[in-house]
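One protein chain is absent from this view; the other protein chains keep their places.
By written order: A and B. Residues from 1 in each chain.
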Amino acid sequence: MSRFLTRDGKRLYGLMAEFDSPEKLVHACEAASEAGYTRLGAYTPYPIEAVWEAIGHHRSKLPLIVLAGGLAGAAGGFLLQYWASVHAYPLNIGGRPLDSWIAFLVPAFETTILFASFAAVLGMFFLNGLPQPYHPAFNVPRFAEASRDRYFLMITTKDRNFEPAAVRELLAGLGPVEVNEVED
Amino acid sequence: MTDGIFPSTATAPGARKDLSLGAVRERLAGAPGRAYWRSLEEAAATPEFEAMVHREFPQLAGEWQGDGVSRRNFLRLMSASVAFGGLTACTRQPLERIVPYVAQPEEIVPGRPLYFATGMERDGYAVGLLAESHMGRPTKIEGNPEHPASGGATDLFAQASVLDLYDPDRNQTVTQLGRIRTWRAFEEAIAGRLAAAPAGLRLRILTPPVTSPTLAGLIATVLAEQPLASWHQYAPVAADHGIEAARRAFGRAVAVRHDFSRADVVVSLDADFLTQGPGAVPYAGQFMSRRRARRGATDLNRFYAVETTPTATGSVADHRVAATTGELGAFAAALAAAVDGGTPGGGRLAELAAVVARDLERHRGRGLVVAGPHAPVAVQVIAHGLNEALGNVGATVSYHEPVEAEPQDGLASLARLAADMSAGQVDVLLVLGGNPAYDAPADLDFAAAMQKVETCIHLSLHADETSEYCHWNLPAAHYLEAWEDHRAFDGTVTLTQPLIEPLYGGRSAAEVLTLFTAAGPRSGAELLQATWRRRLGDGFDAEWRRCLHDGFVPDTASPALAAPLDAGALAAARADLAKLPAAGLELCFRPDPTVYDGRFANNGWLQECPKPLSKLTWDNPVLVSPALAEERGLVNEQKVRLTVDGRSLEAAVWIHPGQPDGALSLSLGYGRRRSGRVGTGAGFDANRLRTTANPWAAPVDLEPLAGRYPLASTQLHSNIAADRFQGTNLEGREAASRHLIRQATVEEFERQPDFPHHVGHGLDESLSLMPGWDYSEGHAWGLSVDLNTCMSCNACVVACQAENNIPVVGKDEVAKGREMHWIRIDRYYEGALDDPAMHHQPVMCMHCEQAPCEVVCPVAATVHGDEGLNDMVYNRCVGTRYCANNCPYKVRRFNFFKYTDTETPSLEMMRNPDVTVRGRGVMEKCSYCVQRISQARIAARKEDRRVRDGEIRTACQQVCPTGAIVFGDLNDETSRVARLKAEPHDYGLLTELGTRPRTTYLAKVGNPNPEWPARASGAGESPHHG
Partner (left out) sequence: MAELTPDARMGKPPVVAPGYTPGSVTDKISAIVLTRTPRWWWVAFGLSFLLMQALLVGVAYLFFEGVGIWGVNNPVGWGFAIINFVWWIGIGHAGTLISAILLLLRQEWRTSINRFAEAMTLFAVACAGVFPLVHLGRPWLAYWLLPYPNTMGLWPNFRSPLIWDVFAVSTYATVSALFWYVGLIPDMATLRDRSRRRWKKIVYGFAAMGWRGHAAHWHNYEVAYLLLAGLATPLVVSVHTVVSFDFAVGQIPGWHATIFPPYFVAGAVFAGFAMVLTLAVPLRQAFALQDFITMRHIQNMAKVMLTTGLIVAYGYLIEIFMAFYSGNQYEEFMLLNRIQGPYKLHWWALLLCNVLAPQAIWLRKVRSSPWLVFLVAMFVNVGMWLERFVIVVTSLSREFLPSSWGTYSGTRWDWAIFVGTIGLFLSLLFLFVRFLPMISIFEMRTILPEAKSVHQRPEEADA
């Protein structure tokens, strides 16, 4: 619940500056975090590591999730086959042993990949909070350019020391194309 | 009066030993067919039946639970859908006929088959059979073990006869000039006709050769009552020449019988004695009893065959000589000369004859010379002379009173008839069986002659070419529907008792004939009993019951007689031999190995049964030798025009290894114009070239034509010329180098009994990383096939088809390679194609312990049973065909379409209820007759014992005339199969693949004559090649 209002009286979500080059954005991010702002949102049309580093990055948890998925797939796949062939319905097939584990390795491998892949995709969605149909950022008309060739930095009102005037001054000082209010 | 029918306890599992008179009386109440109706109704009240209902008709079972009304409906549905108890036209059942039983007959237990002794007649001669009956429906034929002409085995014709019974194309009603009439109308017409001619009717009775005492008696009566009447016998494949030869040699009709079991040296002069003729089944058994090579028992006979057409018989010879009729005569003459100590003359044939003669001399009294019934009369006379001279008479050959009631030279007889007819001397022509309008020699122009006859009457199973020319057509009773008595090849009177009421109200020849007697119509049962009441005298009832039960009248074999040979005839014969055509192309006519003389043309099983050597189905092409084909530039399936004195015929060519270069062969029985939905139009009509002068071989002109005519062979040989490889054919060469057929001579076998294991690639079982399965507990089923005693008579193929409800797929599908037979007999040519050795190898599912098919099935539709059976689970099969691909033996068969005819009701009645009928998209294959195994297992469990050896016989084993196939329990080392597999020369097919087949083979052991002039001969070659 934001304490601030926009000019035309709507609730304010944050202030957003638009830049026309990645370098400016990177610089802006660093400046903003030096100024002690933590609730930063940097938006780019393509991945830029520098930006992520600039706004205080941390390692992604995704690899662990994928590992878990893979292990689950491997175990599940193999155990299913073992159980079905040895316990559920044992059959003498071509005189082969009930536990033809060598043959079972193949499907088990495939299930490993399958589960791991789902873990990777769903995990990514989860960590990114996707799908997210609505986000205040979309209220800024210019933000459409974020998926083309413009770079945006947003400081949200959630930030402890958010002060509209100060923030606007800071952002304006970073050579943006323009600074917009983002209504909630 | 007693006309009950009696279950045979001869071998029938499930039939009861003692028959209470009470049960019998129950049956006396009326004609048998109706009895089955009642049995249904009665059985309906029993729990077994209800159980069966749930099994067989789950969708109707619901209807079954409920009040009496819905029960009625159920029965109505049942009778409509299954046409139980086969009455007139399968599905059109008058429900009023459902009359409740007083008491259920003891024998009938729903789901359990009964076996009845009966007999099947062909050209007058009978073979004793046991017919398997399920709830009153005959479904399968077995041989009658106690019958001299069967010994428990049968030929393929008997096997296929069930299909004839249920053939939807059968004559279904009496017709007059195409209009449907009743039997009564016919009876009245005949009565009127007889009354109108007090002086006697110019009646002509045409029958096949007759051995039946009853029928012969009736004919005698008719002839006595009708002074102007006369009787003619004709059958296209009858042994007319044999009869004539006997007349010349002995001055009288004589029945010649052979004993192959005592012959050390057998010489065939164009005789196909193993598969043709009324004694073929027992002869094959005797002959092969002398071809079984076992450890320490190598007393094999030696067999020379001189043939104008390669036959199954010739294919098992130690030395086979392809010869034209002329060369055959020359050989016979040379042989006779050599035996007489004279000079056989020059040339290869004479050289060979000399060798054979020496061999025969060495085995005086233990040799046997057999001349084919179709060989020139002179050759047959010579054969008689040779047996006489070699002292074989009384040892391996015996002479007997003729079996036929009145032996006739059929051709002459038919010629006389035709003459009378064309001269307008015939009022009524009564054709009892047979199809003269189709199979009479062309020069008689019988059909035209028939049109000069006032009234033609034809009694036949099918509406055929002859029917077209007849005023009255009468539906004949199938032998499974009639009361008859016929003699077997040895004279033993064989009783035919009906298992089912005539499906279409057909009548037997005797029954029809009674209409022409003063005594008037009588039933077959009455007639038969009248005949035998006289002969058996007092104590008839009990005696008669025993005869019916056994299937034949004991001690009725025709007595032996002394037949002094007429020396003059011998000299005359030699002179005749010289007259035989020496040069020029000839055309040989032979009975077809599967459709015989055409009577089986509408039988799908026989049409699709591959011919023993060419493996062709559905056709009878002209067989030409490879050399002749090359000389005339002929290729397979090419059309040619054959011209025999003026008459010509267009036919397709098949290049046939082993065919003499100077002779073409064309089999009878094809080119039927009017046969039914199956037989019409298949093949080429040889009868159009056949004349009374040259019924078996005629000089011919061969003219290649442009067109092609597709032929369907089950073994890839459409381009034998293209497949030629290093002077031999690729197929044969590969078969040899892969050691599929392993063979040795007697000497080699004695020297090295385990010779098959010194060729080919063995496999070190210890190579497997995985532990094998343990089958030492319980039963371990296995099968052994003796390659030495298989002559590819095809009886097993048809038996399997009948037992396992195997569908017929038709020529086009066969041509695509989609035939469905569960057992096939592979044929390999060895050596030069012009004169190859021939090998037969029956191949069915090997039931591999490490089955390649099972591993690759994604849905586990084919898995292993704990008795070692490779089970096929039809319900689970989704049809990937992976199993068939991975089967190295290629024994799996796939239902590419819905092959099984489930629309024709009469065929539904024929099916074996113990075997699933397969639908579209499902794989199937040999199951070792698992239904028989289960039956025996159940029986054994009930008696709390192990299944006995020999208690289970697979269909192929049971029918095999030579006992080449033996099935049994490998865990019981005393079982026959276990002992056979212990033989040193037992080997498995493609064992190097690690499949561990349960079916194995006994290698071939030949007995060639070392003196035989060098020429690649199958059995002669050493197995140690490759």
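Just so it is clear, a residue touches a chain if its C-beta (ideal position, glycine included) is under 8 Å from a C-beta of that chain, and two chains touch if they have at least 3 such contacts.
All values reported here derive from a predicted model rather than from experimental measurement.
S.K.: Name every residue on chain B in touch with the hidden partner chain.
M.R.: Chain B touches the missing chain through residues 715-716, 730-732, 734-735, 737-738, 740, 813, 816-819, 824, 826-828, 841, 843, 852, 854-860, 876-882, 884-886, 888-890, 892-898, 920-923, 989-990, 993.
S.K.: Just checking the interface: what residues of chain A touch the absent partner chain?
M.R.: Spelled out for chain A, the touching residues are 21-23, 26-27, 30, 41-55, 57, 60, 62-63, 66, 70, 77, 80-81, 84-85, 88-89, 91, 93-94, 96, 100, 103-104, 106-107, 109-111, 113-114, 116-118, 120-121, 123-125, 127-128, 130-135, 137-138, 143-149.
To be clear about the criterion, only the chains that are shown with their structure count from here on.
S.K.: Between chain A and chain B, what is the gap in Å from one C-alpha centre to the other?
M.R.: Each chain reduced to its C-alpha mean, chain A and chain B end up 82 Å apart.
S.K.: If you look only at chain A, which of its residues touch chain B in the complex?
M.R.: Per the stated touch rule, the residues are 91-97.
S.K.: Going by the contact rule set out above, which residues of chain B touch chain A in the complex?
M.R.: Touch residues, chain B against chain A: 770-773, 848-855, 857, 860, 863-866, 996.
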